[in-house]
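Read through the structure below, which is laid out as structure tokens, and then see the notes.
The complex appears here minus one protein chain, its other protein chains still in place.
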Amino acid sequence: MGPLAEGVAAPPSSYAGLTTGLAVLMLVIEFGMLQATLLRAQVRLYAAQSVVISILAVVVAFARSVPELYGLAAFSVLLKVVAVPLVMLRLLRRTNQEIAASRALGVASMVLLAVAVAAFGFFASARFGLAGPVLPAATLAVAVAIVLVSFVLMIVRRDVVSQAIGFFALENGVSLASMVVAAGLPLILEVVFLFDLLVAVVVFAVLIRVHHEQAESLSTETLTELRG
Amino acid sequence: MTTVLVALAVVPLLAAVLALLPGRLPAPAVSVAAVAAGVTSLVLALVLVPAAAAGPVAAGFLRVDAISAIFILATAFLYATTAVYSIGYLRGEHQRADFARYSRLFWVGLNLFAWAMLCAPLMDNLALLWIAVEITTVVSALLVALDGTRRGAEAAWKYVLIASAGLGIALLATIVAYSAGASVLGPGYDLAIAPLLGAGPMLPPSAVRLAFVLAVVGFGTKVGLFPVHTWLPDAHSEAPTPVSAMLSGSLLAVSFYAVLRYYQIATAALGGDFPRGVLLVFGMLSLLLAAMYLIEQRNLKRLLAYSSVEHMGILAIGTAFGAPLAYAGVLLHVLAHAAAKGNAFFGAGVLVRAYRTKDIERLRGGLDRLPWTAPLFLLAILALSAMPPFGLFRSEFLIVAGGLGSERFVPAAAMVALVTLAFLGLSMATTRMLFVPAETGPGAASAPRREPSAWMVAPMIVGVVALLVLGLHPPDTLSALIAQGAAELEGAR
Partner (left out) sequence: MTLHAITLPIPVVQALQVLTVLITAPGINGVIARVEARLQGRRGPRVLQPYFDLAKLFRKEALAPIGASWVFLAAPLIAMTCYLTVPLLIPVLTTFPLPLAYMGDILGGGFILALASFVIAVAAASTGSPYAQLGASRAKTFAAITEPVVLFVVFTVALVTGTDLPYALAKTVRASADQIVRPAHLLAAAALFMVILYETGRIPVETHTGTNEFGMIEEARPFEHSGPYLALLRWGSTMKQLILFVILINVFVAPWGLASDATLVAVGLAILALIGKAALLGAGIAVIDDSFAKLRLFKITEFVSAAFMLAVLSVFTLYFGGG
């Protein structure tokens, strides 16, 4: 291992590299959600994303001695990896619909748009220069990118389940941002946030079922009656 | 005072629990409980008024200062009147096949909704504030879909998606606010509001700026500010009328309360210019959009919903003027708007019930048919258009005066012009509905001249009285409260 040559960027420490890598994996999964056709695949991708963020929480808890994050990771797994996907999958089974409705844009355009949006997110968070004590700044940039790409997902997808998954992915992005900026947030508040998410999930599920009963489909392309 | 605070936080919840109990109770017990909870909350809020005018009242993580007392009073008033109105409203729903279940869900939802809206201003904690607003979203989304129509499902879905996405951004704002606070107050900072205000100028400016903008966009989704207001007309028009009244009259205001808190923090940390500029932009755009959409509106409840957008825009503009007069106007506006909008929706509900349509073109001859409701509805619309002697005239006058006093001539003039435009839209629709006689075909019997229910008329009378009181001569304790609230917004503590 010789000294690095002139002008070479030093690699990040293995902790920074690992956490940034996990965060980027979350963003990659987010892009995967954009491309997924089957609704079940989207739900599973969301579960995968939640697993990654739980692993990240455990890594941070271990390496930076923030024991509250262990509890948070456990709650995350219970809620986001088990409960939410179960609720959504059961809903899908009841409605007997598997394929996502058509998107407003083609796949390549969507990926380009999402990349542009993620780039904006990276720029913006670099501009604001917020940093946290436990995670590198790159992770915050990725979190902002995840939030923005979830918006793209909610806007471009034309069926209620994809839009709901987009919202849950947005919450994942916000959780990641909170881990960067506010790792010391009292545990009780984080747990309450999670329970709040659970309540939101239940409401979403109920409304999706109501929508399905009324409209006989999961597509939102028919929601055009209320205008003006 | 501690008991008052705790009682405010608990009483509506009790009513909700009571409504949940399976049908051993006689049917009137549930509605009586709700009305009792509403009236009790109103009484408690009135008790709070003199106490909060003197200074903040705190008990654990509950804290009421003058600003929160105003919002609590507005919400409690609307809660009480809506509960009474709902009794009459539900009488008309008896022909539904699932009426027992419908009414039970209705009462549970209404009480939970009011509970969450009362809790939000009580909280001394930004995170708990967010949670309370989130609870209001989920409960009200279910209530919007309660009627079981297709349009209701569409409106509820749009509402919950947009509002939840907005609240996700607001959660980011909360977290950034935590980061700003923790950098000054230490990592054990628990998002309490008062210490954050105390630390004011020491907070890192870029973080506070980011938190404020995120809060305005995020909570502004629930306030109905342009451009994230798109869910508002749908949700407010498709929900059952009592729910619409509380949505328009209280929920928008409580969400604006959250924006006000962040405004306070931002002003303490950054000075007034940046927060006021942001609010002015959003407020002006909302007012402009609402005024334009009010002109050609065909749906009665959508008309009222756009009027809500207009008034929320006025609130934002008033805050953006930054003068003590304007702040006082904003706080008075919250109270008066709750009463007026509640009345307007109550009247609209009766009209819809009597004519069985929301289409303004088909509503004709209101004065002939509804001897009580039609004049009261007319008074409500006049109040909403800021006619004297009603409370909204006084509040908007104060806002414009504050704007002129702080030399914001152009925005003040624009506001007056746009409010006039909105008045045009509202009055055109109303006069057509109430004054133009109904056309009756040859041989058709004219409709009966009868009020559907006295329960639906009484709250409107109370509302008009409240508006007159607020407009002509607000009680001294209330004026003291408003003055104290304006001082708090200025930065005193």
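So that you can tell them apart, the chains are marked A and B in the order they are listed, and the count of residues begins at 1 in each.
To be clear about the criterion, contacts are C-beta pairs under 8 Å (C-beta built on N, C-alpha and C of every residue); 3 or more make two chains touch, one makes a residue touch a chain.
Quick caveat: nothing in here was measured; it's all calculated off a predicted structure.
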For the unseen chain, which displayed partners does it touch in the full complex? A
Of the listed residues A:A118, A:I165 or A:A205, which contacts the missing chain in the full complex? A:A118
In the whole complex, of A:A57, A:V87, A:A138 or A:A183, the residue touching the missing chain would be A:A138
Name, in rising order, the residues on chain A that touch the hidden chain in the full complex. 1-2, 4-9, 11-14, 16-18, 20-21, 24, 27-28, 31, 35, 107-108, 111, 114-115, 118-119, 122-123, 125-126, 136-139, 141-142
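Assume only the chains that are shown with their structure count from here on.
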Within their complex, state which residues of chain B touch chain A. 127-128, 131, 134-135, 137-138, 141-142, 145, 148-151, 153-158, 160-161, 164-165, 168-169, 171-172, 175-176, 178-179, 182, 187-188, 190-191, 206-207, 210, 233-234, 237-238, 293, 296-299, 302
Using the touch definition up top, name the residues of chain A that touch chain B in the complex. 128-130, 132-133, 147, 151, 154, 160, 163-164, 167, 170-171, 174, 177-178, 181-182, 184-186, 189, 192-193, 196, 199-200, 203-204, 206-208, 210-211, 213-215, 220, 223, 225-226, 228
